[in-house]
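All protein chains but one are shown in place.
The chains carry the letters A and B, assigned in the order they are written, with residues numbered from 1 in each.
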Amino acid sequence: MADAPGAGGLFLRAHLYLVYVFLYVPIGVLIVLSFNEAGLPTAWTGASLKWYGALAANETIQRAALNTAIVAISSTIIATTLGTLLALGVEMRQKPNAALDALLFAPMIIPDIVLAIALLAFFSLIKFSLGLHSIVMSHVVFNIAFVFAVVRTRLRHFDFSVIEASVDLGAGAFTTFRRVTLPAIFPGVLAGALLALTLSVDEFIIAFFVAGAGPSSQTLPMQIYSMIRFGVTPEINALATIVILFSFTALFLSQRLNREVLTS
Amino acid sequence: MTREAATVLEIRNVSKSFEAVQAVRDVSLSIRENEFFALLGPSGCGKTTLLRMLAGFEKPSRGEILLDGKDISPIPPNRRPLNLMFQSYALFSHMTVRGNISYGLEMENLPKGEIQARVNDILETTRLTEAANRRPAQLSGGQRQRVALARALIKRPRVLLLDEPLAALDKKLRESMQLELKRLQNEVGVTFVVVTHDQEEALVMADRMAVLKDGVLMQVGSPHQVYEHPNNKFVAQFIGVMNFFDGETVDGGVKVKDEVLLGAVPPELGRGQAAAIAVRPERLEIANGAMPADHNRLSGQVVEIAYHGLDVTLSVRTPISEQAILVRVSANASDRFKFAAGQNLDIVWSATHSRIMAS
Partner (left out) sequence: MQTSRLQTAVLIGPGLGWLALLMVVPCGLVFVLSFFERGVYGGIDYVFNFGNFARAIDPLYLNIFFKSARIAGLAALIALLIAYPAAYAISRAPRRHQTPLLFLAILPFWSNYLIRTYAWIVLLNREGFLNQGFELLGYQGEPINMLYNDGAVVLGLVYNYVPFVILAIYSSITRLDPEIWEASQDLGATRFRTFYRVILPQTVPGIAAGLVFVFVLSIGNFITPDLLGGGRVQMVGNLIYDQFLTARDWPFGAALSFVLIGIMMVLLFLQAVLANRAQGGGRG
């Protein structure tokens, strides 16, 4: 259903290309600058990996990267498990439940700042210690919702009678899950996990509120925030480049696994 | 089959309701050893629910199901020696054909060698050897259907349950698969219970069939019995095409308006009762001169002619029926008579072909 390129079609196409320019030029500029010897955008003094070297030598950033990895991986594993089970439970029930849908949709739209203060208030009321573990627990909240949504779209195309077929052929509930259900939905589960991983790696506000005091539970986005807020150092471009490329890779893989991840 | 075979599966007064809906009402049936049995009915008649109760995926609300004389209701579906071939086939898309077929035997923890031998065997029987290492997505519709069949058959079930096994195939393939299923059943010697909404399929394949409507069993019998001697109007209409004339019973027939149509009145219908006299279109003939005394004769006018290639169907308006009656004429007769719309003719049929039933 392609249009013959009339004047209107040409205008539309030009507009679309401009939108891509608008979306990618700022990111592109960051990436290019990360290789600038001089570090700042004032002058190009030649290509260099100097700032990546500086980044590798910076212990604070290494610590933050490690923290981020711990938070992202733990919260992804927990959220993927719980979100997948939820999606299976909801789809198998086959009875629409508006309250349940709203509850599972809520974490995606509640403003980060509100969820952040709510969790902080809750943790401090019950005198729960703050640190990486509280960040993990908080990240699981929104990650469950995203994993649930991704796996659920996968299940829409899932023929539930294969579960009955497996039982009919003599398998028990556990064997059926391990040998039939999980392999069939696995691309969706993995896609959801990759999405959860990037969201957790990138999340700033909630982590910032529930991290507690002290540098021991600083994550990368918190580091990036303070670098932006309190004096831009050239290393930030290198760091931003690495983080962005990580996200793009994970998202690309996620989309490859399950066509509907980012587009639903 | 001269001697009555033993009963394998007995369904006793089984009912099933889902909340407010009663899907199956007090159905009793026995299915015999090595029989090809069809459960036939329009969609929503409860035939699939009945099948799922046999497989163990639904529990009867009332009644019991006996396999070889033993109540199987406490046995979960994965322990029942019955296997189900699903309407969607429900193939495991992440496994190869071989993986799908061997799955059920792996669940029985059989030795590897035996599994392999039995899989190879059934691949041969179902002509799937070439496709053994392919995934379901790479198969044709007919191949997928055979994988589903092989996967269930390899378990050597006491009874194989098939839910609309041919519904997903196109018309040509469906017709050849009807005979193929029948051949396979003979070869493996397993009792088959097939659910279908397609009356032609049931007639061609089944040794015996049960007709269901709104969860109620309407008639059980061989295809010949059910087709030639329908118990009631529903069965008569659902299977094949039937012409009806409504009237009331008199001695030796039914009086329709002023005309008495001859036929045997079944003993349960007394005199003067509202009844219909029915006759199949292929039993009607165009009058050609004199006719024997035990024949019915009606004059009418052709309103429409439908050409089927194999034969021709005439719609004929008669003075005693609101509805035009259908007459099936062979191609030869059609050539001879050169029918045209508006033409007047007489229709005759032998009283032995009249069926009288309560209306």
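The definition used in the following text is that a contact is a pair of C-beta atoms (placed from the backbone, for glycine too) under 8 Å apart; a residue touches a chain by one contact, two chains touch by 3 or more.
Keep in mind it's a predicted model, so treat the numbers as computed, not measured.
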| item | value |
| --- | --- |
| Residue, one of A:Leu49, A:Leu66, A:Val114 or A:Leu253, that touches the chain absent here | A:Val114 |
| Listed residues A:Leu55, A:Ala149, A:Ala171 or A:Leu195, member touching the removed chain | A:Leu195 |
| Residues from chain A at the interface with the omitted partner, ascending | 1-3, 6, 8-9, 11-13, 15-16, 19-20, 22-24, 26-27, 29-30, 33, 40-42, 81-83, 85-86, 88-90, 92-94, 100, 103-104, 106-107, 109-115, 117-122, 125, 137-138, 140-141, 144-145, 148, 160-161, 163-164, 173, 195, 198-199, 201-202, 204-205, 209, 221, 224-225, 228-229, 232, 236-237, 240, 243-244, 247-248, 251-252, 255, 259, 262-264 |
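The definition used in the following text is that only the chains that are shown with their structure count from here on.
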| item | value |
| --- | --- |
| Whole-Å gap separating chain A and chain B, where each centre is the average of the chain's CA atoms | 55 |
| Residues on chain B engaged by chain A in the complex (per definition of touch) | 55-57, 76-79, 83-84, 86-88, 90-94, 103-104, 107-108, 151-152, 155 |
| Chain A - residues contacting chain B, complex | 159, 161-162, 164-172, 175, 179-180, 183-184, 186 |
